[in-house]
Structures are given as structure tokens and as C-alpha cells.
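One protein chain is absent from this view; the other protein chains keep their places.
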Amino acid sequence: MAFKPLANLRSATGIATPKLAVWWLLVSEIVIFGGVLASYLMHRLAHPEFGMYAAHTNTIAGAVNTFVLLTSSLTAVLAHQAAETGDGKKAARYLVFTIIGALMFLTIKGFEWNYEISHGYTISANAFWAFYYTAAGIHAGHVIAGAIVMAFVAWDAAQGKELHRVELAGIYWHFVDLVWIFLFPLLYIAK
Amino acid sequence: MSVAHDHDHGHDDAHGGHHHHEPTFMERYIIPTDHKYIAQQYLWTGMFMALFGGFYAYLFRMQMAFPDMWIPFFGRLSAMEYNAAITQHGSVMIFWVAMPVLIAAFGNFLIPLMIGADDMVFPRLNRLSYQLFLLSAIILIASWFVPNGAFGGAWTAYPPLSGDGNYSLTPMGSSMWLVAVAVEFAAFLVGGINFIVTAMNARAPGMRWNDVPMIVWMICIASLLFMASVGPLIAGAVMLFFDQNLGTNFFDPRRGGDPILWQHLFWFFGHPEVYVVLLPATGMVAEIVPVFARKKLFAYDSVLYTAIGTGVLSFFVWAHHQFVAGIDPRMANVFTITTVLISIPIAEMIFLYIATLYGGSIRFTTPMLWALGVVFSFLIGGVTGIYRGASGADMYFHDTYFVVAHFHFTFFPIAFIGTFAGFTYWFPKMFGRMMNDTLGKVHFWGTMISFHGIFLPLFATGLGGDHRRIYNYNHFADLATPDLQMLRIISTVSLLILIAFQFVFIYNTFKSLFWGPIAGTNPWKATTLEWTTPENPPSHGNWPPNAMPSVYRGAYEYSVPGRDEDYWPQNVPNKAG
Amino acid sequence: MQLYLLPGSTYAGDIDSLVLLITGIVGFWYVVTNLMFFYLLWRYRAVEGQKALYVTGHEPDLHRWIAWPHYLIIACDVVLIVGAVRVWYHIKQNLPEAGETVRVVGQQWAWSFQHPGKDGLLDTPDDIKTVDEMHVQVGQVVHAKLESRDVLHSFSVPVFRLKQDVIPGRVITAWFEATVPGVYDIQCAEMCGIGHGIMAARIHVETPEEHQAWIAQASPQI
Partner (left out) sequence: MSHSDTDATDHGDHGHAAAHGHGGGHGHGAAHEPAFYIRIWGILLVLLVISVLGPELEIQIVTLTTAFGIAFVKAYLVAKHFMHLDVERPIVWYALTTSLAFMVLFFAAVSPDVMEHEGTNWENVAAKAEIERALREGEGHHGEAPHGDASHGDASHGEAGHAAPAAHGSGGGH
């Protein structure tokens, strides 16, 4: 196991060091997504034609994806709960469910994009589709990153190691879910 | 470098998982996790990049003074190369010199030592941060050699020029520049989180918030500013990258895009960025001045509040870079008010530093001279900023050499004078040897005088109407006057002198590195924790695991009445001391 | 040495006065701060056997030295803001009635100008189109409709103290009233590509007679 400095074990704020780092990570993520979404919102409010383009998005697919992410958030929090009770195997199992959720999300997204692109709604079609693919694409990147991280965490947790990381992966995953909660109405519902 | 690691480490470490062994060459220099070696990596990489930044400055200053002349070591500078030179000079100096040296190198070196920790809280993340940074530097350097050359659309990269290869004529250079900048941001986000968490959580027992040395605060505030402001620009960089390579039109008005949006995304980051590099430099002043004035920092809390105030206000001023860049003129009034108001905390900070001198016993060593040089030169940069913040006057000064002179009077004192101050001050701790004081003073005076020689004339040419980024003034009848040309030549000659004096520094550094007199652990008789390590330079873990320091008092207890010694280290218990 | 450009528009003097006001205020602070700085450096240089004072900086009689300048700076800031906003408002927000409207189009790397011609209206057949050469009449308010064909440019006439970026996709109206006849530089002040350094034009400020003569001579044959 890698060397862990004493510094890592101190906690002057009362928040465990790794968790504090995840919170700061989320602060920096908020401003990244904030930048995209603020830019999108300015265009969305000023350009009536965006509603016309948004009509071509697939609300059902978006809603199903929201359902998938909400459910994967649930399994993530259940994994955390299991980890709190020290049951690494159970935590790992729940994390695997969460990863499956992430993969389902990406699969649905893939079919959806495939359909849209094949109908000419490409990223370069106009400003709406550009924002649509960019915002959802950055989000999808986070989904992929989250799935990979959770795979590692689940591997360790199954052997009863580094159980505190289950919570950290969960916090990150809930954030990914939160972003989608806003992306869904912004990109799909507002027509 | 030379001190043997003969200390007997206690292996009965209560915390477990903490083991010491002699690092191999690989572990020490190629994949180190020790914060001190990562700091050195950042330091040397930053200084290496400074050579490129300086060379670019040399190229375009030569072109300014002697248009279309054959430039020694290069040849003739074409208009395209000129644009690339100014762009890369700006990017390199800010992102690949000021940021890594001021924040990453000094932050890495100082934070764990000053708060009494054995390392950063995430050593491997720390290594990743440097590796990302190195990758970004490699991408940037590679971008200078791609077909059509390096990106030349100014460091602000305003689209549509930067977004369309048909406009910039450097499609590859633009994209690679953008990727390099984005990777660099990722590196500093990772590093910044590490700094903040370390300073928040890993402080030595007993160290309260107002016992923390000022530079640790400053680096943390700077990291916070960076973290909270860079997001929109990262988003913008993705969007601009898509504009360049996927045919989107986020910033191109030909199909619903808006170039003004990029300006906002850029400057929302770009202005706090100024304070990101300023604050660590002022932190160094706050460390060095008390040591050599043998005096407590004047009003610690007030210094901290001015830093926080500056940091918060810096989020409200960004559009003063855009007064005439197409924003709605009504918004300019708001930003004039916030911009002029930022003079209040910054001026107060300078006053507090000057007040620290009052009643002191001032020793003019080389680090002290540099620290005072920061205050003196930055003052010029500060007051000339008022001209730019006042919208009515900025209309004339915008994008003239007055601006160039102004921000060099802020950035040079920060990034170079500040770095020299920190470097000469902490050199004994970093490398265990003393630098040569005489050579240091020669370097100081040569650099200071020639630096003022470069930029004071540029205030005058700016007032005379010289615009920035102009390849050759002979195309502008009003600017091609002998008077203005003479000022440009004075400036260029001063630059050559400044460059010449840097060889004194390089010589002094390498000579001292290998043959300088061995320094004790606390050569300056300073109070902060980094000077209390048993070994010099500190070995891995900084202190023996069973003798980690505890803190009993503030960071600046100098000349305390009733004590024989005029300094009282933070880790000395009251009764035993 | 002639560094100071002549003020060539009605508001150039306002900007110059504002610059002088700022110079007065910040000059005062600069001198005072430096006097204090060097006095303290000299007065408290290390002397053998003399120990430094131990003060925290929170003693009221010492902190006063920070607090009073602090209030004074706030007062100065108010003066600066009022001065700056007044000038800004007059030049950028206020738009006096146009005597003549000229369309200014920036492109890589030239300026083209569309003067209204004899009838005083734009987009009529008698418009006079020129490249890198603008003609205006002294004492007349000119509206410049700034447009760009490609990237950002900046319409800058240093003698007028006027600068306004030109944004593709937008029409931005700037105004000026020239006061001194002559020929001056128009410069592009925003990085616009390789040819940024050669994107110069000249503005001809003419007396009414000269201006009429130029219109007569330059008008297109219809």
C-alpha cells in the first residue's frame, strides 16, 4: 500500500481530509458546469428558435436517463450506508449496481445521440445543438470518470479495504446526478 | 543536497503506515512524492520556461527598437512570428512561470513545512499535478513547431480570430495552445485542492488560524480564487476547442454565436488570476520583512482581511478589461466602481507592510532588498492601475503601451522580484547552502534599475499613443517619430541589460548550490516552523515522526521584550523556552 | 520631446483633465507612501545594540496611521469614480445628434469607410466608399457605425482619445466631433491576425469648404 503521510491523518477542521478534498473538487466542478449552463441559459432566453430545436430532443429518453441516474444515486447511498456498517461486500455490490446504472445511462445516451446525429442534428448544426452536445458531453465525461472511480473503489471495498472511499465516490456520483437534474429540464423539457 | 541523511528516525511511529527509507534516484527526481522535490521540479521547470518567455521578449523588443533588423540568435522576425512571440511570451510568463513558481513551487515547499506537517495530504496527487503541468508545458513547446507556427492571437485568445484557422492561419497552433492551457488548469486545480486541504486539515497541533504564516494564507486564498474562477474558462476552452475543430459556433457570430461571451468567460478568470499570482508574492513580503526588520508583522489580522477583501472583490471587477471591447457601456459604470474600490484593500496591505518597518531593526540582506523591491515597484503598478480602472481614462489607455507598462509593473515585481525574494530567502532551506550576498546585491541593483529602464519609457510611449501588438510602427505616421523611437530603444537596451544581469543570478545559483557555505538550519534566525527541522535541507518527512512540532505562538514573535534572543520560534514551549 | 498628443476632439480635453485628476490623486499617494517608506528604511536601519520595538499593530495610536489614510483613500476613490463615470457617460452613453453618419467596416486588415455623400444619407447610390481613408468635417458631430466582417478590430483615433472595439455581428455607434483640421492616424487596437500591425488608416479632418470640395470630387458618377 502506498505511503500515507501523517498529514493525511490530521483533521483540524473536523472533516476527514479525503472528504474535504472531494468537496473542494465539487466546488471547482460547480463553476465549470456553471460556466456552460450560464452561457447556455443566456442564449436559451434570448433565442426563441432554441425552443423549436429543443422540440427534436427525445424527452422520454431524457426522463428514462433521469430515472436511471436517480436510481443509481440511491444505490450509491445504500453502498455508503453498507460501508458505514462495515459490510464491504454489500457496499461493493451496491456500487456495481451504480456502475451498471452509469453504463445504462451512457447506452441510452449513445442510442439517443446516434438517432439525432443520423437525422442531421449534429453538434455543428446550430447553437442549440452545440450547447446540447457540449453540456451533455461534459456531463457524460463525468459519468464515465465516476464509473471508473467506482470500479476501483468497489474492488477495494469487496476486500474490506478503504471503505471510507465508498462515501467519497458516492458524493461525487450524487453531484453528477445533480447536474443531470438541471440538464434534463434545460435541454429536454423547455421547448 | 549534500547533507547526509544520518538522522535516526524513530520507527515506533504511533500512526502506522509511516516508513522512511533512503529514496532512490528514481523516487527522488523522476517520480517523487516528497513535496520538497515536487517543489523543486516546479521551480526548475518554471525557471526553464522563463528562459523561453525571456527569449520571446528579447525578440519582440528588438523588433520594436530596430524594426526589421536581423536579430542576433534568431534572424529576421516576420509579422506572424512577432504575433506568436508576444502571445507566447504572455502565456508562458503567466501560466508557465508565475503560476508554477509562485504558487506551485513555493506552495509545495512551504505549506507542509510551515504548518508542521510531514508532507502534503495527498502526495501522489501532488505528483500527478506536476506531471500534468509538465505535459502542458510539453504540449505548449510542441505547438511552437507545428506547421504555420505557434498561436499568435494574443494571450486573451479572443475569438473569432482564435476560433477559426482561416482567420488566425495557425489552426494547429491555436488548438494546441488551448489544450496546453486547459491541461495546465487541470494541473493547478489538482494542486490547489491539495494546498487548501493541507492547510485546512494538516496544521500542527496548537496552530490556530492566526498562527499560520501569512504566505500559507496567501497561497490558499490564491488557490481558492483560482478554483472558483477558472471553471467558466475551462468550459469556455472546451467550447472554443469545439469551435476550432468541430465546426460549432459558440463564439462566431456567423451563426448565432457571440464573441463577447468568450471575453467574459476569459476575464471572469483572467482578473482573479492577477490576484492569484499577486497574493503569494505579497505573502513572501509578509514573511521576509518581519525577519529582517526583527519585528512582528504589523496588524496580522488586518493583512489577512485585506487579502481576503482583495480576493473577494477581484470577482467583481473583471469587465474593466472590456470597457471598450464591446460591452454595454452602462455596465462599465458598475465595473468602474468595483475596480476603483479594490484600491482600498490593496493600498492598505501595502501600508501595513510599510508600517511593519516602523520601529524595526532593518538589515538589508539580499532577500530583504528583493522584498522591499516588490513593495516599491508594485506601488507604481498599483497606482497606474487607477488610470485603467477609471472607465473614462481607460478609453484612451486601453491597449496602449501604458497598459503594457502598468501590468509589467505589477507582474514583474510579483513574478520575478517576488520569486527572487523567496528564492534567496529559502535557498538555505531548500539546498542547505548560503547564496553569495555580494553577487545577490549586484543582481538586485542591476535587475531593479534595468527593469525600471524598460517600463518607465513605455508609460511615456503609451501616453503618446503607441498601441500594443503592433509589429512595426513605421506603418503609423503619428507613431513613427524619432522621439517615440528613442524611448523604445531605451526600453530595449534596458531589457538587454536586464537579461545580462540574470547571468549573475544563474552563476550565483549554481555556484552556491554546489560550493556555497553550508547553512545552519536557521540562518536568518526566523520563527516559522520550516526553520526548525533537525536536518538542513529537511529529509523525507521533514521532522522525525516522533518529534513533529507543536505550535505555541504566532508566526512573527520577534524582539519580544524580556527575552535574550530577538526571535521566539513557534514551536518552543513557553516554560521550557 | 513631443509625447503629448494634441487633443483633437471636443471631449479629448475632458479625458485629459480626468487623466490629470487621476495623476494628481495617485501622484500624491505615490509620493507620500514613498517618503514614508524610505524614511522608515533610513530611520530604523539596524544599529548595533538596539532592539526593535515589539508592537502588534493593533495599538490605537499606531493603527491610526493605517486607518486615516484608509478613509482618505475612500474619499479619493469617490472623486475618481465620479470623474471617470462623468467622462464615460458623456462619451459612450450619451449620443448627440449626428451631423453626418459614416459606416466604418473593419476587416483583415483594412478599414473601409462609407460616407453618406451629397444627400447626407447612408445606403444611397451617391455614397462615397473609401479604403483606409476617412473624411470628416471639423466642428460636426460624426456618428461612426462600427462593423466588422471577420474578427475583432478596434477603431482607435488617438488624437480624439476615442477607442471602440469593432465586433463582428454587431453594429456599435461611436461619435466624435473633431476640432482641429489635419490628417491623423486611425489604428486598429485589437489583435486581429498577422496584418494587425499594418491595419492603419488616416482620418482627414477638413474645414467645411475642403469637405464639400472633397465630396464633390469623390462622389461616384451616377
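Labels A, B and C are assigned to the chains in the order they are written; within every chain, residues are numbered from 1.
Quick note on the criterion: a residue touches a chain if its C-beta (ideal position, glycine included) is under 8 Å from a C-beta of that chain, and two chains touch if they have at least 3 such contacts.
Computed from a predicted model, the values in this text were never measured in an experiment.
Within the whole complex, the absent chain has one touching residue among A:A102, A:A125, A:A154 or A:A169, and that is A:A125.
Contact with the omitted chain, checked across A:L78, A:A102 or A:A169, is made by A:L78.
Contact with the chain that does not appear here is found for just one residue of A:V27, A:I108, A:I144 or A:A158, A:V27. Across C:Q108, C:Q137 or C:Q187, the residue that sits in touch with the chain not pictured is C:Q108.
Considering the complete assembly, chain C touches the hidden chain via residues 56, 92-93, 95, 103, 105, 107-108, 147-151, 168-174, 193-195. With the whole complex as reference, residues 9-17, 19-20, 23-24, 26-28, 30-31, 34-35, 37-39, 41-43, 45-49, 52-53, 59, 63, 66-67, 70-71, 73-74, 76-78, 80-81, 84-85, 119-122, 124-127, 129, 164, 167, 170-171, 174-175, 177-178, 181-182, 184-185, 189-191 of chain A touch the missing chain. Mapped onto chain B, contacts with the missing chain fall at residues 15, 164, 166-167, 169, 204-208, 210, 228-229, 231-232, 247, 249, 252-256, 258, 260-261, 264, 268, 300-301, 315-316, 318-319, 326-331, 334, 550-554, 557, 573-575.
Rule of thumb we're sticking to: only the chains that are shown with their structure count from here on.
Graph distance from chain A to chain C, where chains that touch are one step apart, equals 2.
A separation of 48 Å divides the Cα centre of chain A from that of chain C. For the pair chain B and chain C, the distance between C-alpha centroids works out to 31 Å. Distance between chain A and chain B, defined via averaged C-alpha coordinates, is recorded as 34 Å. Counting partner chains per residue, chain C has no residue touching two or more of them.
Note for the complex: chain C touches chain B at residues 1-5, 14-15, 18-19, 22, 25-27, 29-30, 33-34, 36-37, 40-41, 44-47, 50-58, 62-63, 65-66, 69-70, 73-74, 77, 80-81, 83-89, 91-93, 108, 150-152, 154, 156, 158-159, 161-165, 167-170, 172, 184-185, 187-198, 200, 202.
For chain B in complex with chain C, the touching residues are 79-80, 82-83, 152-154, 156, 158-161, 167-169, 252-254, 257-260, 293-302, 323-326, 329-330, 332-333, 336-337, 340-341, 343-344, 347-348, 350-352, 354-364, 372, 375-376, 379-380, 383-384, 386-387, 389-393, 395-396, 398-400, 460-461, 463-465, 467-472, 475-479, 481, 483-484, 558-561, 566. Interface residues of chain B facing chain A in the complex, by the touch rule stated above, are 15, 17-19, 33, 112, 117-124, 189, 193-194, 196-198, 200-203, 207, 227-236, 238-239, 242, 246-250, 255-258, 261, 265, 268, 541, 545, 548.
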